[in-house]
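Below you'll find the structure I mean.
Only a single protein chain was left out; the remaining protein chains are all shown in position.
Each chain gets a letter, A and B, in the order it is written, and its residues are counted from 1.
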Amino acid sequence: MTDFKPSILAFCCNWCSYAGADLAGVSRLQMPPNVHVIRVMCSASVKPEYVIKAVTQGIDGVLVLGCHIGDCHYLTGNHRTAKRIPLLQKILDEAGIDSRRIKLDWVSAAEGEKYQKVVTEFVEEIRRLGPNPLREVRF
Amino acid sequence: MNDPGKEISRLAFDERGADYLLAVREEYGNAGPAFVAKGEDVGDIRTDIPYQLVTILRKIYPYMEDGKIAVVIRRCEEKALNELIKRGIIDGDRIIRIGLACSEGQIEACRCTDPVPSCVDIGSPGKGWNEDQLSKELSAMSSEERLDFWVAQFRKCNKCYACSTNCPVCVCDHCVLEECTFVAEKGIPPGMAFHLIRAYHLSDKCTECGECERSCPAHIPLLTFRKMTNRDMKDLYGYESGDTETVSPLLTTLEGDLLEEEED
Partner (left out) sequence: MQRVGVFVCHCGHNIGSVVDVEKVVEYAKQLENVAVADHNLYSCSEEGLGSIKKSIRENKLDVVVVAACTPRTHEPLFRRACEQAGVNKYLFEFVNIREHCSWIHAKEKEAATEKAKRLIAMGVAKASLLTPQKEGEASVIPVAAVIGGGIAGLTAAASLVSQGIETHVIEKEARLGGLLNNISVIGPEFVETEPLIRRLKEDLERSPQAHIHLESRIVELGGFIGNFDIKIAEGAKTTDFKVGAIIVATGGRELEPTNVYGFGKIPTVITQMELEKRLAGGAAPSSAIFIQCVECRQPGREYCSRICCNVTLKNALRIIRSNPNARVTVLHRDIMSYGTTAERLYREASESGVSFMRYGLESPPKISEKEDGASVEVFDETLNENIGISGEIVVLATPIISQEGTAETAKLLKVPADKNGFFLEAHVKLRPVEFATDGVFICGSARWPSHVTECIAQGLAAAAKAAIPIRGGKVVIEAITAEVDVERCAACGNCVLACPYEAIEMTVIDGKRCAKVNEAQCKGCGTCVAACPNDAMQQKGFTTRQLGAMIDALIKNCKEEAVE
């Protein structure tokens, strides 16, 4: 288990969280190299289907990051995200997929440190949970 | 009321002014859907409806340019109809409802919690169930056990699409589950994603009619899974499918009640 290298996907909205991730970089904030960012225009464009696709095929964790509520570049886009993801988490739990593998959080363009914290803590959490059991399951 | 067929026909055409009636009737020993125009012989109407008439209504509706259609509906079909009306797929003004209360046996088959239509024309109201035994057992399991259970169940899936074809509120003609944009496995069985995506898509529509479970040749307890996710939807947003008013919470804003942001 010591050499478990989690594979983690992060969806970051262009306006806040992607910019926050950029700021973390500019500030040279160090964090574990397991998180792979997909840039989307708004967290509200993250289809729950993407998350399902990723976790059912062995991705160990998925982060969905957007602007804080009220700051979404598209007004109320992220309100939808804030509703879809918790439901998705419950559905995954019902199926026995630990919903802690999915995390929704808000990171503003000014929160490089928060980005670092979210990434670091999430990687820690995924390490604690261990590899996604669905990595091994063959249908 | 010894001949429900006569009563249904009377209600539809004489009392409520329908031009057509959609019901189930027996012909040559088989029960099948019947679409009868006013003035035609309604035949041997049955009330032990073996599928969702609303599914059939939805499929023929685009071809019916005018006229009022009477449909025999149970509570679940009434809810499905409401969902379709809410989405503008069916014009509610063109539908005449003839309420049918489910029999004890039917209620049991669906572990149905809500079996009585808002207007009962045929049959007598039965008592709903309180809970689904299997959901209860699954909820008590550990996450690993639950995953094992569902993996074993979903491995039986033939990818026959009976569940979605027979679902009254599954409205798409082209289904994403038939492609590999999200469902990775091209073969059979289709894997977890197939069932999870369906669960997510149905979370704000499913009426717990149980048709998916009944039509599944692999006997996957799909209704139980639906009941579990419907309960989640209710716990999270107080939403229950089945009326013409409430917009799915997945499409609306938070309206003041913000998601608790973690303090840090």
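We take it that a contact is a pair of C-beta atoms (placed from the backbone, for glycine too) under 8 Å apart; a residue touches a chain by one contact, two chains touch by 3 or more.
On a predicted model such as this, the values are computed, not experimentally measured, just so you know.
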Among A:A54, A:L87 or A:I102, the residue in touch with the chain that has been omitted: A:A54
Touching the absent chain when the full complex is considered, from A:Y18, A:W106 or A:F139: A:Y18
Sole residue of B:R87, B:K156 or B:K234 that reaches the chain not shown, by the stated touch rule: B:R87
Residues of chain A (touch criterion as defined above) contacting the omitted chain: 5, 7, 9, 14, 18-19, 21-22, 24-26, 28-34, 36-42, 44-50, 53-54, 57-60, 70-77, 80, 84, 116, 131, 135
Hidden partner interface residues of chain B, rising order: 87-89, 171-176, 179, 181-182, 184, 201, 247-248, 250-252
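Just so it is clear, only the chains that are shown with their structure count from here on.
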Chain centre separation in whole Å, for chain B relative to chain A (CA means): 34
Touching residues on chain B, where the partner in the complex is chain A: 138, 141, 143-151, 154-155, 176, 181-185, 189-193, 195-197, 199-200, 203, 225, 228-229, 232-233, 235-237, 249-254, 258-259, 261-262, 264
Residues of chain A defined as touching chain B within the complex: 47-50, 52-53, 56-57, 68-69, 76, 79-80, 82-84, 86-88, 90-98, 104-106, 114, 117, 133-134, 137, 139
